[in-house]
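All protein chains of the complex are present and in place, except for one that has been dropped.
Presenting subunit A:
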Amino acid sequence: MDMNAPRPEGVTDGYGPFAHLTAPNVLLYRSVMRAFLAAKERFAVHLRPEDVHAALPAGTRPGGVDAVAKALDALVAWGNLRADPDTGRVTAVEDFYRKRFIYQLTREGEAAEKALAAYDEALGMRGALQAVALHDIVTQLRALLVLAAEEEPDPAKTHLALDGLASRFAALADNARAFMGSLQRTIDLHDVAEDVFLAYKDQLIQYLERFIQDLITLGGRIARLILELEDGRRIQPLLRSAAAREAADATPQEAAHAEQAAYERWAGRWAGLTAWFLSRDGRESQSRLLRGRALGAIPQLLAVVRSLNERRAGRSDRSADFRTLALWFAEAPDDDARHQLWRTAFGLYPARHLTLDAETHAARLARPEPAATPWAGAEPLRISPQLRRTGSYERRGKPRKVEDRQEARRLLAQTAAKQAAETAAARARLVTGGITRLSGLGELDPASFRFFLQLLGDALATWRPGMKHTTATSNDGAMEIRLTALPDGSTTEVRTPEGIFRGPDHAIEIVDLTAGTEGGDGR
C-alpha cells in the first residue's frame, strides 16, 4: 500500500468529497466520516487509524487496521480528510519504518458530511409536531415584550431573543411540514406495513390530540402576544436594533445597506411568524390550517383502520370466493339450482308474505279461529268481486267537484279591509303630534298598544349605553319614533284594557311617515 503523501487540496475539484458515495465501500467510508464528526464534537481534531478503527460501529468494522488505513487514504485522495505525518513516538521497529499519518477533517469533507446529514435527516424525518417549540415561542415573545417596555432595549438581549424566536419558529415550521407529509404517507398506507400502522395508530391519535390542544391554547396566547407587540409599533424598534447589531460586523463599504437589508430580513421573519399564528387579510393562519389538517387526520386514520379491518373481515380470499361461485354457477345443473345458490350465497332476497285486509284482520281479532282449523275450514279472505271480474280494484268515491271560491274570496277581502282600517286607526291613535311624555299617551286600546310596543322595541334595540336620544323607524317603514331619556328618572305607566305597562318615563314623539298618502288610499 503505497499511499502517497497527502495531496494538496486542489485535487478536490468539483464535488470530490462526495465521490465516496458511489465507491464500492460506501458504508465503510460513511462510518469513517461519521467517526471523525463524532470526534470533532468531543473537540478531538486528529485521529490515528487505530482510533478510527476502534470508533467504528461493530457492523462495519473491518478485521484489521490496515483496511481502515486504506479507507482513510482513499478519503484523503477525494479531499475529505487531510493526512499529516505522525511524529509521535513508536514502540516497534516496523512501526517506525511504516509511513504513519494522523488524519483530520478537511473543510470540504466536513461540509459534505453536513450536507449528507441534512439529507438523511430530511428523508428519515418522521416529522413530529413540537409542543415544546410552542412553549419556547411563548417564552421568547414574553422576553421581547419585556425588552420593548424598556427605554433603551439592550441590543444584545434583543438580538438573542429574536434569534431564539426565529430558530424555534423555523424548526416548528419545518417539522410541521414534515409531519404533514409523513402523516399523509401513513394515511395512504404507502410503504407502511399494516402492523406498523396499527402499532403507530393509537400513539399518533393521542399525540395529535395533545398537539391540537396545545396549538389551540398556546396558539391563542402566541397570537395575543404578537398583537401586543405590534400594538403601538413596539416590535419595529426591536427589529431595528437587532438589525443594527447584525450589521455592525459588515465591511465599511457594505455598511450602508447592510443594516437596511438585515432589517428587511428580520421584518420578513416577523411577518412569517405573524402569518403563522394570525389570520389576516382573509388568509387563514398556518396554525389554523395545521390544526385543521391535524384534526382531519384523525377521522382519516380511523378510515384506514376500517379499511384494514375490512380487508381482514373476509376469512378467505374474497376474490377466490367469487371465482369459486362463478364456477359453481357454471356447473349448476339447472336454473333452479342457480337461483338457490344465488339466494343462499348472497342473502339479498326480500321477505315474502301473504297479506291480510283490514276487515278480515279485525274480524279475526274479534273471533279467533282455533289453531286446529284447516285452511279450507277457516273464514277466508274475501277477494273484491270487482278484482275477480276485471283484474283491477274499483275506485272508490266520486271525483271532486271544482269548488266555487267566490264567497271565500269575498270574505277574505272583507277581512283584509277591516284589518287595514284597524291598523290605520291604531296608527292614528299613536301619532303624538309633537313631543310628549310616555305618561301623556293615556290609555291605549290593544291594537294601538301592540303597535306601540313594536315601536318601542325597535327604538330600544338601537339604545346603547350612554345614549340619551334615539330615533327608529318601524319595520314597515310607516312610523318613526323619537325617544329621549328624561334626567329625572321618574317612572310611568301606560294603561291598556289588558293590563298596565310600567317603565321609566321618556320624552317621546311618534310620527306617521305615510300621513297624507294613507287618506287618499280609500281603504
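Quick notes
One rule holds for everything that comes next: a residue touches a chain if its C-beta (ideal position, glycine included) is under 8 Å from a C-beta of that chain, and two chains touch if they have at least 3 such contacts; residues count from 1.
Definition applied: contacts and distances are computed from a predicted model.
Taken from the listed names "PadR family transcriptional regulator", "TIGR02678 family protein", "Arsenical pump-driving ATPase" or "Pyridine nucleotide-disulfide oxidoreductase", the protein name that UniProt assigns to the chain not shown is "TIGR02678 family protein".
Screening A:Gln206, A:Thr373 or A:Asn475 against the full complex identifies A:Thr373 as the residue touching the chain left out.
Note that of A:Glu41, A:Glu151, A:Asp249 or A:Asp335, the residue touching the chain absent from this view is A:Asp335. Within the full complex, the residue among A:Arg233, A:Arg352, A:Arg464 or A:Arg502 touching the omitted chain is A:Arg352.
Within the set A:Ser167, A:Thr324 or A:Ser490, the residue that contacts the chain not displayed is A:Thr324.
The chain not displayed touches subunit A at residues 306-307, 310, 313-333, 335-358, 361, 369, 371-376, 378, 380-395.
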